[in-house]
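Okay, so here's the structure we're looking at.
Yeah, one chain of the complex is gone here, protein chain that is, but the others are all in their spots.
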Amino acid sequence: MGIAGKYATLKRLGKYLLIRGVAVLVTTVIAIYMVIIIANMGGFVDEIIKSEIQFYVYEAIRNNPAYRGLNKSTIELIAQEWIELEIKRIGLDKPFVYRSFNYLRDALTLNLGRAIRITSASGSKQVRIIILERLPASILLFTSIQIMLFFSSLTAGLYLSRRYGSKIDRIIVALSPLSSMPGWFYGLFLIMVFASWLGILPYGGIVDAPPPEHPLPYALSVLKHMILPTMSWFIAYFAISTYSMRTFFLMFSSEDYVELAKAKGVPPKEIERRYILRPTLPPIITQLALILISSWMGAIITENIFNWPGIGTLIWMAIANNDSPVLIGIVTIYAYLLAITVLLLDVIYVLIDPRIKIGGVSTQ
Amino acid sequence: MVGEILSVRDLYLYYRVRAGLVKAVDGVSINLYNDESLAIIGESGSGKSSLARAFLRLLPKNVHRFEGSICINGEDVMRLSDEEFNSRVRWNKISMVPQASMNALNPVIKIGEQLAEPLIIHRNMSKSEAVDKAKEMLKFVGIPQEFTDRYPFELSGGMRQRVVIAMALITQPSIVILDEPTSALDVLTQANIMNLLKKIKTDRKISYIFITHDIALSSEISDKIAVMYAGQIVEYSYAEKFYREPQHPYSQLLLSSVPTLREERTVKFIPGEPPSLLNPPPGCRFHPRCPYAMDVCRREEPPIIHMERGSYVRCWLYAKG
Amino acid sequence: MLKDEYAKPCNLNDILCIRGLCVWHPIRKFLTISGYVRALDDVNIDLEKGRILAIVGESGSGKTTLGKTILKIYQPTKGRIIYDGKDITHIKGKEIKWYRREVGYVQQDPYGALPPFMNIREILEEPLIIHEVPKSDRITRIRETLEEVKLIPVEDFINKYPHMLSGGQQQRVVIARALILRPKLIVADEPVSMLDASVRIEILTLFRELQKRRGLSIVYITHDLSTAKYFSDKIAVMYAGHVVEMAQTDKVLSKPMHPYTQSLIKAIPDPDPRNRTLFREVPPGEPPSLLNPPPGCRFHPRCPYAMDVCRREEPPIVEVNGVHLVKCWLYG
Partner (left out) sequence: MRQLKVLLKELLMYKSALVGITIIASLIILSLYAVITAPYGEVTRKWSSIDPWEDFPKNAMPSWVNIFIGRKLPETIVLDSRKVEPSTNKTIIPITGGKYILRILFTFGYTYDDFPSEVILRIFSSTTKQFTAQIVWVKPGGIEYIVSRKLLRGYEAYYITSDEEFLKKFNANLINKLGSRPNYDISINEALFAEEDQSILNQNTVTVLKGEYRAIVDVLIGEEDLNKVQIDAKLVVYGKVHGIAGTDHRRRDLALALLWGTPIALAFGLVASITITFAQMFIAAMSAWYGKSFDFIVQRITEIFMVLPFLPMLLMISYFYKITIWVLLLIVILLSIFGSGVKNYRAMFLQIKEIPYIEAAIAYGTSSFRIVFRYMIPKILPTIIPSIVLSVPDFVFLEAALALFGVGDPQAVTWGRVLEDAAREAALYKGYYYWILQPSLLLLLTALGFAMLGLALDKIFNPRLREM
């Protein structure tokens, strides 16, 4: 392929990415708007806030000795004025539809604003800070769980596809019904056994209370707290993902070119690497990428079961506190991450699959 | 005659499926002298592809019985361990052009690399050396050398078929198995490929084992013919004789069912259905469809009747006494 | 670019007459059309009642597209299809339903042509249900037709599912389904190419019998000239979307006129041990892309007799000896 050919490929890729980008952006915008409507209960959250302001103002007036001597109607007047001022300050005087678009604009420009009730550990009300404070915990736990799960089941799947029908293969097949139960469910049992009965591992949380001061014991304590959640996910998902990887590879290992490679005398390791893994890389990478993205959202239930201070517990806190800015913030970041990943995957496909690189970018 | 290049004795290949035992290759014997080519003719489900794959020990995972002897240049390769077989037989002595060669190339590896792979594995060549050799080979099969840098999907079906043929030849094995090498190709492309195969045969002194269901095509490159029916070879004969005087009733009917373009003759068909390899009929497997079927055919399996120069037929009609 | 429409008028007694038929498939990219695949270009065909026309060509020559256009699965871009004296090119609604009764379809892959989740009775009943044949008549019609295609005894087959039958039996079911509405014309697209040699002749013989008995007309699409020889009355040879030659079968085979037909015939082997020493003459190169067909005659890049005019202008359709049509400058 000459320079001209490469240029043409780049141009085509650029055009394609542009169109894909626009499409992805439109879906993201619509999705975020839907979240804004739902998270504000279609404007109902406003009413809640307004009544709270009222309550707060009357309470303040009643407790303030300066107003004590005044007659009722004057107090009413002052209160009304104060309430209106307060409503205007928060911006609730405009209709919800109008504001929903403001929210949308803010969300899209990642101007995530201030939380209504939730406060970060450092005392900030900034949604950005609240989310950033929680994100590392989720990434630490779930991203590492997912990566471990993915690569261990990939290796095991490859191994089993070679030893199809063997005893260990049959064991994995037999264990795969375990996945019909979610990770958090096993979490309950593990807590029961290891925390409640045996008392050797903590019930939950991310670190001992009080946290150790030196970094090494601190890290060890965090690791200790990660054992049970990690175990629960491995019990739930290792067998099934190994099983599906193995089936996937088995399907590909009956391809004609794999058969021919065997006939040629290509050693098994090479066959696995060049003839099975390499052509199946695109779907594998897609799977990994999507898994990683969703792991940043945390696993709401598992985090709550293990009391893990990540995004998952934050989502629940935000829901339970009607804190729509936090919810919208989290979903917006998630939507953006997803959109970027989708586009990135398109580029990766072009890089790793010659059929797309040269044959023209397909839309499917 | 010069040396025997291939001698197969009582080869069996059974595999187990849920419904029972599939007797894909059931006591097959073949012999082939240097430079001779063999066509194995059979309808779908006759076990001819299983036989071809058995030569390269490409067995199904549920194999139940695999025994007999396969001597290549006098060495019984059935006795070799899997590792030895892999390093000494595959692509060294015997290589293959698989069926459906459209999908026989790895879609994400360049043609040159795939072509060079056998040299790197079996001849310990460096990659650049091997790719150079691959270029030569491409030229030999009539593809421009610069195609080494292309990917399979950039080639037409005919070109891909040439690449696969080049791959089979690159280590200069003495036997090449052609498993329906042209069945997916158009008439003109097929003729082209057959021309190429003939040219290779005369240039390189190679023995082909040509698996096909197309009787007309089988006459293109075969010195000997083996007719397979339900896992067995029912007739093993020389080409000159076979097309003029087929012995086995099945061969006769098969030949008369081929429409010809140039000569005028009536075509006939064989009534009935071919048997399944799961539970073939007792006695002669062809007896339910045979116009000459006798009592003994229904009861007993026919013996192998040897004819001149190692040809044979498996039929009671030729049994003496 | 297109030549003037082939002038010869249709004979209204013919079952099928096609004039100037074009089928161009648009290539869509991001909601715009970036080009056309010219699957069929200016195709002219005549088929007399009760005759079999073989359409012969390599893959990509447009023979299957032609069959599907006759069946009105594809809509022509241009041109006319006259069926039994009636222009059916643009019919709709009730008329199309009538036309679907008149024309039957037999496909290449018998297993794929039968819905695997229906048994034979259900499969054959479908056309009858769609065309509102009364329930009481259906089962007798199904039995009759199964007997006609020699799936006897009928009881052995009627409740089976396609996968329980052999390839030959499946193809008989496909034929039965094509016949059950009592059509006058059958389009058979490679009906035997996926069957074993011994079964092929059996199916074609059956086809021939049915055709004689019912006075059917058949469009037999194939890549195999040797079966066309046994089965057809007339052959149309297609190359890259054009019909390049059309005449009686024996004429085409004994005196092929178009260079493409000639090389096609030379390339086909007969079972003969002498083949071993024979190298066949084959035109170089490969069929052109239908997205960007070469100018002039589409065969010219591979033609041993190519002249200057072939590179410039599309050849006309020439009538040689009155009945032998050929699209080639050698005869123009």
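Residue numbering begins at 1 within each chain, and the chains themselves are lettered A, B and C in the order written.
The rule we apply is simple: a residue touches a chain if its C-beta (ideal position, glycine included) is under 8 Å from a C-beta of that chain, and two chains touch if they have at least 3 such contacts.
Keep in mind the model is a prediction, meaning the values are calculated, not measured.
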**Request:** For the chain that is not shown, enumerate the shown chains it touches in the whole assembly.
**Result:** A, C
**Asked** Of the listed residues C:R100, C:R143, C:R208 or C:R311, which contacts the missing chain in the full complex?
**Response** C:R100
**Request:** Pick out which of A:L132, A:M192, A:A219 or A:V347 touches the chain that's been left out of the picture.
**Result:** A:M192
**Message:** From the list C:L66, C:L165, C:L181 or C:M257, pick the residue that touches the absent chain.
**Reply:** C:L181
**Asked** Out of A:I30, A:L110, A:L132 or A:A219, which touches the unshown chain?
**Response** A:I30
**Request:** Could you list which residues of chain C touch the chain missing from the display?
**Result:** 68, 71, 73, 96-97, 100-101, 103-105, 107-109, 112-117, 126-127, 130-131, 174, 177, 181
**Asked** For chain A, which residues touch the unseen chain?
**Response** 23-24, 26-28, 30-32, 34-35, 38-39, 41, 44, 164, 173-174, 176-182, 184-185, 188-189, 191-192, 195-196, 203, 247, 250-251, 297, 300-301, 304, 315-316, 319-320, 322, 327, 330-331, 334-335, 338-339
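The rule is simple: only the chains that are shown with their structure count from here on.
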**Residues of chain C engaged with two or more neighbouring chains** = none
**Asked** Touching two or more other chains, which residues of chain B qualify?
**Response** none
**Prompt:** For the complex, which residues does chain B have touching chain A?
**Reply:** 56, 58, 61-62, 86-87, 90-91, 95-96, 98-101, 103-109, 117-118, 121-122, 149, 151, 153-154, 164, 167
**Request:** Provide the residue numbers of chain B that touch chain C in the complex, in ascending order.
**Result:** 43-44, 156, 158, 186-192, 194-195, 198-199, 213-223, 239-240, 242-244, 253-255, 257-263, 267-271, 273-274
**Message:** Applying the document's contact rule, which stretches of chain A touch chain B when the two form their complex?
**Reply:** 1, 164-165, 255-257, 259-267, 274-275, 278-279, 281, 352-355, 358-359
